[in-house]
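With one protein chain removed, the remaining protein chains of the complex are shown where they sit.
Let's look at chain A:
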Amino acid sequence: MATPDRVGEHRPLLAAQEGTWAGHQLDPESPAYNTAEYVRIHGAVDPTAFEKALRHTVAEVEAVNVRFVVDDSGRPRQLSVPDIEWDPHIADLTTAADPRRTALDWMARDLARPVDLARGPVFGHALLRTAPDEYLWYHRVHHIALDGFGLSLVARRVAQVYTALVADEPLGESGFGTLESVRQEEAAYRASERFAKDRAYWTERFADRPAVVSLTDGQALPARTFLRRIVDLDPEETQRLRTVAQELSVTWSDLLLAVTAAYVHRISGAPETVLSLPAMGRLGSVSLRVPCMVRNILPLRVAIDDRDSLRDLTARVSAELRAGLPHQRYRYEQLRRDLKLLGGRRRLSGPGVNIMPFEYDLRFAGHHSTVHNVSAGPVDDLSVNVYDRAEGAGLRIAVDANPHLYDETDLAEHQQGLLTLLRESVAGPDRAIGPRRLQTTVLDGGPLPRPARPVLNLIAGHAARSGGVIAVEHDGRSVTYAELFGSARDLALRLAARDIGPGALVAVAVPRGIDAVRAILAVLLSGAAYCPLDPTAPHSRTKALLDSAQPAVTVTTSANAARFAGQPILLLDAPDADPGIRAQLPPSGASEDLAYVLHTSGSTGRPKGVEITHGALSAFVAGATQRYGLRREDRVLQFAPLHFDASVEEIFLTLCAGATLVVRTSDMTDSVPGFLHACDRLRISVLDLPTAYWHELAYTVSTGTAAALPATVHTVIIGGEAALPERVQRWQATFGASVRLFNTYGPTEATVVATVAALHETTAPGDVPIGVPLPGVRAAVMDGELYLIGDALSRGYRGAQAADNARFAPLTRLPGSPRAFRTGDLVRVGADGGLRFLGRADDEFKISGHRVHPSEVEAALLTQPRVRETAVVGQVLPDGTRRLAAHVVADAPAPTAADVREHLRALLPAAMVPSIVRFTDRLPRTSTGKIDRNALTALTEEQSPAAETTGGSLEEAITRLWAQFLGAERIGPHDDFFDLGAQSLQAIQVANRLGVELAREVRVAWLFEHPTAAQLARHLEHRSDAAPATALLDGVRADATLEEDIRPVAPARTPDAPRTVLLTGATGFVGPHLLTELLAATDAEIICPVRAASPAEAADRIHQALADQQIPLPACADRITAVPADLTRPNLGLGADRMAELAETCDAVFHNAATVSIMREYASLRAANTDSTRQLLRMASTRSIPFHLVSTLSVAPARSQSPEVPEAFFPPHPGLVRGYQQSKWASERLAEQAAERGLPVTVHRLGRVVGAPDTGQVNRRDFLWSVLASGIPAGIVPDLFEAEVWTPADYVARAVVRLSLTGAPGTVFNHAPVPPIRLADLYDWVQEYGYAVTRMPLPRWRTDLPRSADVAATTGAFFDSFTGGSADATGPDLGLGHVRADNVLRGLEGTGISCPPADRALVFRYLDHCVKSGILPAPGERQL
């Protein structure tokens, strides 16, 4: 027979609880496992009776009267605790402006507080009056104690007890079964055949470990909060849903499951969805009557294709459920272990669907009520919670999302998408669910101002009307429009004489210059199309292009003729033999005739000829001319080689506008200043530059020393690659709107330029749009990829395979299915409606579930001041590891790789931070001037072996430990712990052990994020700057050894009333209180060593210290003897004689002095803190006088290491990371050894000592107050810790003196006699005091905190040093476990010395003091 757990008894956890416990350990400060609901009671409630009902019920629920402890092997145990101390929060909110809002806000705040499982309570209750006849009863409980059904059992019982109390009737039995009965049932199940069958079912069903998809590609560890959107279906709609479900012979839950699965399919396109179904796990079980945590999760596989209808899917879901439900007892965590799906990014199932069919029909003394869920626990990804509300009210659907993975907009979109699909499928259950609907955004450049005119007509017009205007200039020569056109005609006739005409292709291999322009025009006038060839290209390249293009003839010059041996050529500089026929030129090119063929390098490296028609060319010219506002007065530099399509822009825009084209000479680009001087000389007004060259130019002109942009230049057009935000900013800062800067984007296939952004008009820093389409062009964005539509599109690739031309296809998703070019470029539409270039779809790299665009990482890198240029490439190592490598060009002094990564960590998700950062003088570029990513990838590969080597010993330590815990012989550095069968509990154990071995903090979460030894070692090494070297701790240990000759004479003196007492540290914050207390409690003379030059100065300092804290000089102040001393020096700076004299006369030592600095290194503190203790112990030993050491609770291990802080000495532990802690720990250790040798020693560990309540004093040098002093004026306060002990200085001095005089030798006192003050409460009170402050995580606080104020700078520096520039987002772990204070409480019993609680009133007094003394501005005044 199962009996209730006895008080104080340790019990193992239920399997479901273990799962929750392990999850909680990943982030113990997280409130995510808090679940809560509130019951709205429609009627008056008697708060007294209600509180009684709550207390009665809580006492009946075994599962909440617990604490959780860890046994020696690291396994969690549940400890039954009597008389949990808790109070319901009972408040009348009816006077608030919006009582219900106020209540919900209160709940949100309460829910956000993490629960300390080691201390409890794990639950909380509130009764909030929101209207004269409306009360909200709020119930929060950690998921480790109760699940949703458990909550409902408690709620029912509370209603029952309350009703009985009000009616003055017997309360009756709860009817609850015991936890032990559930444990026994679970044990029996695990030993049963049923268990084996269930395991076989699930492992077989999931043997193939199906891919798990969700609504996002990302994955993240559970967040501390979740986003929620609620929608209520109205009764009619709910009824329709139920009716359709009935028609389909399923329940409404099956229908919702089917729709959710279908929605995931719609978004992901995946052929199968695995949903996570929370299952009650109580059918046929004793737990039906036990409030506890047994909830399980069922993974539900649903195969889907686009042809499936709701009918098909519900049938499939229903069958899958019928097959799986009989096996629902088998634990989800167990199945993940069986399938080795733990750790890293492995998942067993995706989005959750939580069906809550339980409508509690609760009556509170006859009043109706409705139940509302506030939190259903942590949300890994996305969860659809469906509540069946009270009779006829319809379903409520609450969609919860992990904020690491979804933002509010995503969530709203998904919720809407899900509802739409639900409505569609309910309206037509036999209609196919249909394929994924992709989102398409279309940007329209608008119509051309007038129909595009053929380019030859425009140029002929200028030749005819303004024939004397200079058309082209080059190196001191120039031609007019009439001359150019005339000579081009002559050349065209020579081509025509060779039968060259429409349909033919003519290669033009002529160096940039007037002749090149003439040749191009001539080819077009002949009716043929031109194909520019680089006369300086390697022979092989020229040959490949000729093979591909098959030109009818090549126009070149004698100097280059040899390259085209064997090909028909036409020499510009030599006459042809007279063919004897009079050739005729055709009418100017029809719009469908080809104008030119330009080669791009395809992804295979094989050149592809892009065919551009006259229609496309004239459309581009018309659109671009309008956009750039080109005029005939302009002088445009011809910069680009002819085989780049930028030359098309330069030549045709200029000539069609009747302006002047100035061809650059080859020496112009020798240097940027030289180039600028030349532009000035040539009076260039429009520069069309490759972006890479412009980067150099922008850098030069913005530094303003070497050269300036010529005043004649009013427009700069750039294109070819993504512009660096940093250069754009420099440019904007230099020129503002005075020089127009057009950032262009366009593939050759869409005729030079498709979109343009006027960067001189945009201002947002770091944002470099590529703008909007040119007139006549439309841009469609589908799934992030850019498609271009319009007359300027290429006809296709010359002689290409169908595969290549598939990039030109009708876009069926747009009305009229227009022909479009699929660019392969990823873009997004910014808030201004302009496009942003994200990168090539091909470059997109998946790493750790993130889709990474290298350009995003590059953009983040470029925000670092000294980074000039960068390229990021993804790489797959031979072992399948994927990673990112960053190649960086930096200005001197170059940052280190660690700096760079640290900078990125603040901006990017961890997965996007490159694991390799390589510095280089320049980035490799392709022949077309673009960054050569293939070359970079190759570089990375060469370097990988070196980069792979991590600290061998660290790796070894990790593998050795894992091998030990997994019982494996050997584990390789790249073996995944979780593949090897590791479980969460083992991960926790290994993290602890590793932490101890390495003497540094190792968080469990890191093991999950870095599941191989190599990865973990790398992670730990990157953080190594934050860790103390083991050697340092060794040094501390050596200092903590008490010399053998320090031995008290035996026997120790029995402490009778001391006549002389030595008190160190009398001038500190606690010291003056100790001094007055010693004067009051004894008749002794108090000798106070004080750092001073003379006895008078020493006395002055003591008086000052008393005055500073408004402590009146005691009447018996003549018993104070101030002695000038220096504790850091031998003999405390007193000289050997004086020291010996003190040893003879003192009857007790109170060693209270210490240099308190949380920033200083151990080495700089050891003299003042550790050595002084040693000296005083030596002195005390000569006559075995009592020695009382004032220490600090900060020597205790953090909660993650030890759930309790005992009143005992600590062995060395990994939490000793700060110099101050180490020095105080060493002092304690010395005292401990002296105690072992017989010296009467007591140790007093203090928490945060705050000012005496009656004065409201604040220690402005105290860490917390300096944080507040810097944070409050800035309106932000950091999440430092959950709670900490506060003791006022006057109280603590009284307690220390009393316990020192009465305590047994060897006793350690933890001065934590009151519950700790919660940081959340403190901040609430700060708010209530009138300071508008926002709580935020520490790292953000550090970033947001203005560094101007001194105090802020110090505090900021502390945190910077604390985290050692590491990436960790959670900051220092300042939280302690439960602090035992039994010795203190017992020792003070009956003395009347009691600690006042830190409450709102006390905090207000401290704040008053801060305002009065100028530490803080008065509320309402904001410092700038």
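The rule is simple: a residue touches a chain if its C-beta (ideal position, glycine included) is under 8 Å from a C-beta of that chain, and two chains touch if they have at least 3 such contacts; residues count from 1.
Simple rule for what comes next: contacts and distances are computed from a predicted model.
This figure omits one chain of the complex; the name its UniProt record holds, of "Sarcosine oxidase subunit delta", "Nitrile hydratase subunit beta", "Phosphopantetheine attachment domain protein" or "ABC transporter permease", is "Phosphopantetheine attachment domain protein". For the chain missing from the display, the contacting residue among A:82, A:170 or A:284 is A:284, taking the whole complex into account. One of A:251, A:712 or A:734 touches the chain omitted from the figure, and that residue is A:251. Only one of A:322, A:450 or A:970 touches the absent chain when the whole complex is considered: A:322.
Although one chain is not drawn, its touching partners on chain A can still be listed: residues 249, 251-253, 279-280, 282-286, 288-289, 318, 321-323, 325-326, 328, 355, 357-358.
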